[in-house]
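Only one protein chain is missing from this complex, and each of the others stays in its spot.
Labels for the chains are A, B and C, by order of writing; each one numbers its residues from 1.
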Amino acid sequence: MTLVSSLTAPTTDALLARYQAVRHQTETLCRPLLPEDTVVQPVIDVSPPKWHLAHTTWFFETFLLGQYQPGYQVFHPEYAFLFNSYYNSLGSRVNRADRGTLSRPALAEVYAYRAHVDARMQELLSRADTLPEAFWEVLELGLQHEQQHQELLVTDIKYILSTSPLAPAYLPLSSDAPEAETGPPPVAWLPVPGGVYRIGYEGPGFCFDNEHAPHETYVADFALQNRLVTNGEYLEFMRAGGYADFRYWLGEGWDLVQQQQWQAPLYWVERPEGWFRFTHHGLRPVDMAAPVTHVSFYEADAYAHWAGARLPTEPEWEIAARRFRPEAADGTFLESRSFDPQPLPATAAADQCHQLLGDAWEWTYSAYHPYPGYVRAAGALGEYNGKFMLNQLVLRGGSCATPESHIRLTYRNFFHADKRWQFTGIRLAR
Amino acid sequence: MTLVSSLTAPTTDALLARYQAVRHQTETLCRPLLPEDTVVQPVIDVSPPKWHLAHTTWFFETFLLGQYQPGYQVFHPEYAFLFNSYYNSLGSRVNRADRGTLSRPALAEVYAYRAHVDARMQELLSRADTLPEAFWEVLELGLQHEQQHQELLVTDIKYILSTSPLAPAYLPLSSDAPEAETGPPPVAWLPVPGGVYRIGYEGPGFCFDNEHAPHETYVADFALQNRLVTNGEYLEFMRAGGYADFRYWLGEGWDLVQQQQWQAPLYWVERPEGWFRFTHHGLRPVDMAAPVTHVSFYEADAYAHWAGARLPTEPEWEIAARRFRPEAADGTFLESRSFDPQPLPATAAADQCHQLLGDAWEWTYSAYHPYPGYVRAAGALGEYNGKFMLNQLVLRGGSCATPESHIRLTYRNFFHADKRWQFTGIRLAR
Amino acid sequence: MTLVSSLTAPTTDALLARYQAVRHQTETLCRPLLPEDTVVQPVIDVSPPKWHLAHTTWFFETFLLGQYQPGYQVFHPEYAFLFNSYYNSLGSRVNRADRGTLSRPALAEVYAYRAHVDARMQELLSRADTLPEAFWEVLELGLQHEQQHQELLVTDIKYILSTSPLAPAYLPLSSDAPEAETGPPPVAWLPVPGGVYRIGYEGPGFCFDNEHAPHETYVADFALQNRLVTNGEYLEFMRAGGYADFRYWLGEGWDLVQQQQWQAPLYWVERPEGWFRFTHHGLRPVDMAAPVTHVSFYEADAYAHWAGARLPTEPEWEIAARRFRPEAADGTFLESRSFDPQPLPATAAADQCHQLLGDAWEWTYSAYHPYPGYVRAAGALGEYNGKFMLNQLVLRGGSCATPESHIRLTYRNFFHADKRWQFTGIRLAR
Partner (left out) sequence: MTLVSSLTAPTTDALLARYQAVRHQTETLCRPLLPEDTVVQPVIDVSPPKWHLAHTTWFFETFLLGQYQPGYQVFHPEYAFLFNSYYNSLGSRVNRADRGTLSRPALAEVYAYRAHVDARMQELLSRADTLPEAFWEVLELGLQHEQQHQELLVTDIKYILSTSPLAPAYLPLSSDAPEAETGPPPVAWLPVPGGVYRIGYEGPGFCFDNEHAPHETYVADFALQNRLVTNGEYLEFMRAGGYADFRYWLGEGWDLVQQQQWQAPLYWVERPEGWFRFTHHGLRPVDMAAPVTHVSFYEADAYAHWAGARLPTEPEWEIAARRFRPEAADGTFLESRSFDPQPLPATAAADQCHQLLGDAWEWTYSAYHPYPGYVRAAGALGEYNGKFMLNQLVLRGGSCATPESHIRLTYRNFFHADKRWQFTGIRLAR
């Protein structure tokens, strides 16, 4: 199996602890929700939290308990139909657009499903040393998969709550108010000399199959900005008429601007007292020093055009990140529970590269295609990544909704160019 | 105001009791639901129960408290946007198709809204003798309106629960199992001589504006069947290839049969052991002696063609109902909490006309158009009925989901020809 | 066969002459067109003229030559697929929306098809006295059918030419300019006493099956206006904000006004020098004295609301027309080749009922449903009318595009409420 790099099996105790921590983290994220919040699907991209809770559980049930636990009986025979996401190998399933039409199983039943699977998983893990390497690999994949859904939970919860004119808060704002807007440091261009570089994941530990195979690539001389574009900088683009001038836009992007009447990033609302944005803490003033997020690729690209720059390619991003990463590690991750990218302090060193990991996914102008030497795995898990390798763009670096232990410099995320509900931001290249 | 007939104001106590009874009935219907069930909108016709609970409350708040309670402050300023159904006079509102995307306000908040409005309404009713006749009229309208939504709650809950492959029961089946299928009595044709008849509502008491004005109409000799078409009779049509022969169908109906792959009434499922249907008690065997329901107008009309008969017109139905009604009153209504039409006993008199009220709405082959002399009221309540008077068909007689105190022989219900989620059935004429 | 009333077979010569005259009229209408004009289908309702030319021919080939001409070989085996309009009995056919995608058969081939069928029809007609009554009936139906398509040709050609910004004229305007706008006479209300009347077609000669059976109907006292509503009167409604006030509109109509941005009847264009409309002679100033046309039912109904009146029902229209018809026959028909309704002279008698036949189809507020006693014929011709009897409204009286020999007081035309490309107009009742 080529899905993951070879792993040394950890101790049972360590693994069980990790399993429990990841599973627990998911439930912690859902705890502030009401049952009503866990059912709806306001747009096709946003799945009901109840579905995430169950689907991640179904993954362990299907790929581990069903394979390695002798005589395992599924919790409910219909759950494979209800909670399979997209695996053709595993049969028919609820149409994706209909996930939000199902009130049952109820939230409590889904938690019972989680508890049932967790109990059986703990039994299995207690005798894990008898299981083959393939087991360890899929277990790790299941945990990484659940972390991916944690990020989706954060962004889907935000979207779900945003649709109500009541602008409900997921969590109250913590009392320690953010510091004054003194940041960020000025923009600087960090140069990278051209040449042949090696990218892609190498070494021990987990990676997704799409980070393989590591390979050489050539880039010309380029420079990358030292930090993410801020809300304040993006507002200049808006004020300069960026959304009204087709010359900055790709053709499909311009069509969307007109059809969808885009005037600002997703979640921005103009009030007499200024610009606000919907956050996990309800409607809040836009922090001009913080990185802009919830922009589509089209907006990121139009901003870059307007600014006289461009978006980096995927190899440029990774090459620069490997080069500059040691100098600055100041990202915001899921574990901070801030649920918003944070402004850099004004004192951050301008000659270092900030926010490479965390805060906001960075759109690259590279298609999500297979790397040279990429091979889809056989069986259902071969559908995990490979079949999506068209018409999407690579994003890099993780966001404030990404678990810190989940992200890597070689991590390839991907979305269609029009998507805005993730914490997607902009870093310029030239 | 022409919406309702002139009413004598009842005593405050009687009125308060009636107000509380109607409001209580709505909540009783929702009690078996989980919060998750109250949020979703699987198709545009089916509104979330939470929405029904709030919208009916908004009606009293807007048309009574806002008008007659001095200094009344609305419970929440956004609720007018959230819970206005279709009144252009009252401003913009949530797009109907988006009702199921809103998880907030939560169910508990909606109940708090109901309690708040009920408390203020009781204050208002305690001094009701000081209020003008218009108040009494709109109060009655509000109660009738809430009863209409009780019927919709019954049918929408059924649809919502039906979408899950778990086939959850709204209520457990009561232990007193239905009697053996010995009914119904054989079909008989009850003749009505042609002539000029008067139809429409007359006299004291409440009616909807669409039952006005009472007027003469001419019908030729005709005959009506003594009872509703049963599931068993409809199954004969199915077995005779009714869904596969375009000759029985109106053009639009035939297109739908092909597009939607209709093979049976809504909720029917074929199993190796026979036909089942989804009910409020989960999946149950089809009772062949019970009236067929959940058929569209197209299916009702095709069945009639196949049977060598036709559907009655609206005047025919009312004329016959007024003529035969005294002889038999054996319908099933909401209050029975059976949530399904019931078979007639085999011993029911074949020469009487059964099930005219209750059990199943009866499709007529009459368009829902204004009666001669119909006038839309001024103001927002003029939008209650009048603007829908096109491209829908009249149904008569109420169903097992209709409150018994709500239905009348002159009552005009209306749906588009393709709708199947109401308890709609068939009575033949010739 | 119940499609047509019993006919006395005319002499062969007379019939042949009539056949040739009708067929020739169709080709005369198409003569000013370029081949390019005969292919396109700018909206689904508008069929390519080439299709009309072929479909009417296919009707004779299929229902007469194929039935009564021994050994007849079809002109081309694919034409049944290409030129069947909607007869399920006759198998599959080109999707209606795709008629405008077919450049072949070319126009010249279609004319060759017409010539071929005409030659064989003349052979058949020369021995017509040997043929059964059913032959005569279907022949008459074929001729009436072709006349219906002549009207559609006129309106479809208008729509096709209108889509080009070049505003090309179908025909040059004749030199005899219309007289000055002195008409029409003032509006007058012509009363009709209530009672039981008989409507529907009776007697010898042809009628469509939907005019059967003649039957009694009751109407209350009512009055009908003495003439059609004019463009000038309709402009008053526009200027009074008629298109901006939802209170005048049915719900579906108001939705359309918003979606389609309707501000005026179809084909109206506002220029600095006033209102113009596209006609068969290109863009022309709106003649304020002429009847308004190209309005949907929704617009007609909203106009009536605004004017404090209403649209007549179908029985009212026919009863009044039978009563008043003898007094005035001043309509404009296809044969005038004016292709536009004409203003009444100011001197027309105000106490007579004008324009009942010709000029503009008059929307009634009656659904197109079967008359009592209506029976669909067996076989393919049973699909001619019956399967369309839902969700459409009856229009009466014919228009300036209707052949004069084709129209009758009992003639039932029908369109969906949103259609505007026919010459549809307004007569008020109260």
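What we mean here is this: contacts are C-beta pairs under 8 Å (C-beta built on N, C-alpha and C of every residue); 3 or more make two chains touch, one makes a residue touch a chain.
This structure is a prediction, so every number in the text was calculated from the model and none was measured.
J.: Who does the absent chain touch among those shown?
T.: A, C
J.: I'm checking contacts with the chain that's been left out. Which of C:V22, C:V39, C:V229 or C:L334 qualifies?
T.: Of all options in C:V22, C:V39, C:V229 or C:L334, contact with the hidden chain holds for C:V39.
J.: Can you list, in ascending order, the subunit A residues touching the missing chain?
T.: With respect to the unshown chain, the touching residues of subunit A are 86, 88-89, 194, 196, 215-218, 220, 246-247, 249-254, 297, 365-367, 369-370, 372-373, 382, 387-391, 417.
J.: May I ask you to list the residues on subunit C that touch the chain which is not drawn?
T.: Interface with the chain not displayed, on the subunit C side: 34-42, 50, 76, 78, 81-82, 98, 100-107, 160-161, 163-166, 168.
Assume only the chains that are shown with their structure count from here on.
J.: Once you've mapped the touching chain pairs, tell me: line, ring, star, complete or other?
T.: Topology of touching chains reads as a line.
J.: Note whether the interface between subunit B and subunit C is symmetric in residue numbering, meaning over half of all numbers used appear on both sides, and answer same or different.
T.: Comparing the two copies, subunit B and subunit C contact each other through largely the same residue numbers, since over half are shared.
J.: Counting only Cα atoms for the centres, state how far subunit B is from subunit C in Å.
T.: 39
J.: Considering subunit B alone, which of its residues make contact with at least two other chains?
T.: none
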